[in-house]
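For reference, the structure discussed in these notes is given below.
Yeah, one chain of the complex is gone here, protein chain that is, but the others are all in their spots.
Naming follows writing order (A and B), and every chain is counted from residue 1.
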Amino acid sequence: MNRFILSRILQAVPTLWVIATLTFFMTRFAPGGPFDAEKTIPEEIKVKLHSHFGLDLPLFDQYLLYLKNLLQGDLGPSFKYPGWEVSELIGSAFPVSLTLGLLSLCIALLIGLPAGIIAALRQNTWLDYLPMSLSMAGICLPSFVLGPMLIFAFSTQLGLFPPLGWYGATDWVLPSLTLGFFYAAYVARLTRAGMLETLKLDYIRTARAKGASDWRIIFGHALRGGLLPVVTFLGPAFAGLISGSFVIETIFFIPGLGKFFVTAAFNRDYTMVLGTVLFYATLILMLNLLVDLLQAVLDPKSRSSS
Amino acid sequence: MSRETSSSLGREAWRRLRSNRMAMIGLWALACFSLLSIFGPLISAFSYDQQNLDRVFEGPGVEHWFGTDNLGRDLFARVTHGGRISLAVGLLATLVSLVIGVSYGMISGYTGGRIDAWMMRFVDVLYSLPFTIFVILLMVLFGRNFLLLFLAIGAVEWLTMARITRAQTMHLKKAEFIEAARALGYSHGRILFRHLLPNLIGPIIVYATLTIPAVMLLEAVLSFLGLGIQAPMSSWGSLIKEGAEKMDAAPWLLFFPGTFFCLTLFALNFVGDGLRDALDPKTSKD
Partner (left out) sequence: MTQLSIEGLKVHFHTREGIVQAVDGIDLQIEPGEIVGLVGESGSGKSVTCNAVLRLLPLPPARFENGKIFWQNRDLLQGSEVAMQSIRGKEISMIFQDPMSSLNPYLPVLDQVAEPLVIHGMASLEEAKTRAREMLLRVGVTRVAENPRAYPHEFSGGMRQRAMIAMALITQPSLLLADEPTTALDVSVQAKVLTLLKELCTDLGVGILFVSHDLGLVAELANRVVVMYRGKIVEQNDTRSLFAAPKHPYVKALIACRPTLETTLNRLPTVEEFLSENQDNLQNEEIPAASLDTSDEILLEVNKVVVEFHSKSATVRAVDQVSLSIRKGSTHGLVGESGSGKTTLGRAFLHLIKPASGEILLRGEMVDWGNTSQRMNFRKSMQIIFQDPYASLNPRLTVEQALTEPMLVHRIGKDSVERTDRAVSLLEEVGLSSQHLRRYPHEFSGGQRQRICVARALATEPEFIVCDECVSAMDVSVQAQVLNLLRALQASRGLTYLFISHDLGVVKFMSDQISVMQSGQILETGSPEELYRKPKNEYTRQLLEAIPSANRSANF
């Protein structure tokens, strides 16, 4: 098992390196990139950039300096906010996004999993059609449509929840519901499909032949196999939650990393954009590793092969 | 066997699809939306960028069927024009990802061995990257270019298409009829295109139909974030963004594009599900 973890970590390292190198070369050579001579940048930032990126050095040395900075966690100064380091900005904004993401994930799982299981067990009854129609709606209603609608309904008309900001617990409700609903829909569909597939398998018939009750069949036998598609989905789901948060944070004016990223993109704050990209990439790689581990725990067959 | 007329698998699948009500409704809806998007701008009295500052924020009425926006532009014209853009992006990007993904996956799966291992490693590395982020990055660096937009989106989706194609190819490769083809001396090209590809089409079509809404969603998100289609051109995504901003004052600005967009996604998903059930009866609901 430990060898498995180690080999996965080792596989992640070259990926990170590839990303870092790609971003380096893209920014250097992209037209309209930050090092275009025509760009007008405040003097103090220009100085900082020069020193940070070593713009006098030959290209390869710049690259090494860049990698060295990365390993130390130094992502450079922000273009747009003089006096701030990118890493500081990320540090202040990320916890907000993390909270939003975790809440949404919890909602997604707490709603999606039971809905999917019940739908699979009571196939072709209203207990199946209702959740599945709702989940179809969830997939087709993008968050940037649902969000404003929820604001309109609950905030403007009913005045129940504040429409923006991120100060107290009530602020968390609408945003995480919006983001969570979309993923709940996916989780519900995947769970249902996974359960239906599993329930058809031979070993479920064996369990029934042993006299197992429905509960025992689901929780003792079917769930493990049935949940595997959901676990597999978690990887891209994490990535999606992160990108989904861009939209949510924009709509609900939440000072999370997503909003910073989008604003930075809009404002051409290159160091911020690059730093965030690298941060997200690392984060996602780590999360994928976790998902792989989870899969290995659940499925003994995948442990022996790699 | 006493049936006189033969039925190819395609015809049987079409029969099954026809019996799926939701999928047929979806097909009709898609046809309607497509026709509206193609002909809407032609039948509308107004052009999508025609401003009329005397008539801002008008609700739906006889002259302006969907109302007007903050610059007095006719919403019907903008929504149907936006439909052209959104659907075009959806179809074209899916086509790009289809061509790249299917070729890559087929070659990787059929070749097998080391080449396949490396090709898939490449895909795995790319797959683990957060794509929306990269697309945003590309938009930032290279500016907003319509071509770039849908190339970037297409390039995102090809990965899953490649994976699916490869999985199917590897599964089919083991089937005896492929071995029989080799024993009969058929060339690799013949096997790939006459024997493998026609049997791959089923899952590919299903996945392509489900990719289109994903692509449209991605484009909409980008436009919503201000990184996609620029005014005065419009896509449903950018229209929704404008509508969301002005929601209190003029809810129709959100309602019409939002409805068109969501219903199209609905329809595409139903058709995709229906195709999946029709082409592989083993996974159907009964």
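Of note:
As a working rule, a residue touches a chain if its C-beta (ideal position, glycine included) is under 8 Å from a C-beta of that chain, and two chains touch if they have at least 3 such contacts.
Remember, it's a predicted structure, so these values are computed and weren't measured experimentally.
Taking the full assembly into account, the omitted chain touches A, B. The chain omitted from view is touched by exactly one of B:38, B:115, B:180 or B:249, namely B:180. Of A:10, A:71, A:158 or A:209, it is A:209 that touches the chain left out of the display.
Touching residues on chain B toward the chain that is not drawn are 1, 3, 6-9, 175-177, 179-186, 190, 194-195, 198-199, 286.
Those residues of chain A that touch the chain absent from the view are 201-203, 205-213, 216, 220-221, 224-225, 298-301.
We adopt the following convention: only the chains that are shown with their structure count from here on.
In this assembly, the C-alpha centroid of chain A lies 23 Å from the C-alpha centroid of chain B.
Of all the residues in chain A, the ones that touch chain B in their complex are 14-15, 18-19, 23, 26-27, 30-33, 123-124, 136-137, 139-142, 144-145, 147-149, 151-152, 156, 235, 239, 242-243, 246-247, 250-251, 261-262, 265-266, 268, 270, 273-274, 276-277, 280-281, 284-285, 288. Across the complex, chain B meets chain A through its residues 125, 128-134, 136-137, 139-143, 213, 217, 220-221, 224-227, 237, 240-241, 243-244, 247-248, 251, 254, 258, 261-263, 265-266, 269-270, 285-286.
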